[in-house]
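One structure below.
Here the complex is missing one protein chain, while the rest keep their positions.
So, chain A:
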Amino acid sequence: MNGTEHDVSRKNNNEGNMLGKVGYGILYLILGIIAFLQIYPLIWLVIFSLKSNQEVFNASPFALPIEPRWENYTTVWTQGNISLYFFNSVWITLVSVILTVLIASLATFAITRMVWKLNKLVLGLFMVGLMIPVHSTIIPLFNFFLNINLIDHPLALILTYTAFNLPLTIMILLGFYTTLPREIEEAAIIDGSSIHRIFVQIILPLTMPVMSTTFIINMIYNWNEFVFINTFISSDRFKTLTVGIQNFIGQYSTDWGAIGATLVISVLPILIAFVFLSNKIVEGIAAGAVKG
């Protein structure tokens, strides 16, 4: 009696294990298929960026290029304005990000570490800024920059990028600043440090990890920005990649290889950054989720 009961329960257990294994197998399969769907369009992009038009139009789109045409890349880099757009993206992104992180650090320091009455109100102002749709500001901004002669000037972009990324940056910095113990400033003040020295020599180095998180997140958002640059910048010499590739593709709409190469060039810096900094990026995106 005892023995059969034991057998039954063991049998059930085995079936449970089998079911569990099959179940896990199916789950892995589903998760794997999703991963494949997330990645494959990008792999396909790289594949057609290395093809000639003849291959694109006559052979299967799933086939690998017979002979990879790397010259597609050198052609778009040297003949179009892609290299110019690329360098504009780099410097406009860098200047905006440095400005954003610096100004946001100053503001977060004042809000969290200094003693004044309106700090909650000012913080609220920044947090509500997270929810404001860009399109509801763009006509007045266009008019404003037109009136102060900054239309078609990179400064219009840098100022706008900085202003619109401040709320997110402050929000991420805030969590870190509030965890720093007060004793840090107290000790420094007793030693006779000025407040500027405290900020520059103590607080900024201490907040380096969270600053780097905001840096990389801002970099991604600015690199990918489209609406402002599409509205504020009209001449080629200031265009960045997002708008630049739009123009380029408009001109070469039938040359798949060139289009593919351009797109790969435009996404490569972000993908390389992701390979090396994926943990930072994941952390930053999770912390700045409100940006959506």
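The rule is short, and it goes like this: contacts are C-beta pairs under 8 Å (C-beta built on N, C-alpha and C of every residue); 3 or more make two chains touch, one makes a residue touch a chain; residues count from 1.
The criterion applied here is as follows: contacts and distances are computed from a predicted model.
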Which of "Na(+)/H(+) antiporter subunit C", "Carbohydrate ABC transporter membrane protein 1, CUT1 family", "sn-glycerol-3-phosphate transport system permease protein UgpA" or "Ferredoxin" matches, in UniProt, the chain that is not displayed: "Carbohydrate ABC transporter membrane protein 1, CUT1 family"
Candidate in contact with the missing chain, chosen from A:104, A:210 or A:233: A:104
Candidate in contact with the missing chain, chosen from A:73, A:86 or A:126: A:126
Interface with the unshown chain - residue positions in chain A: 27-28, 30-31, 34-35, 37-39, 41-42, 44-45, 48, 56-57, 60-62, 103-104, 106-107, 109-111, 113-116, 122, 125-126, 129, 131-144, 159-160, 162-164, 166-167, 170, 185-186, 189, 195-196, 199, 220, 223-227, 231, 241-243, 245-246, 249, 256, 259-260, 263, 266-267, 270-271, 274, 278, 281-282, 285-286, 289-290, 292
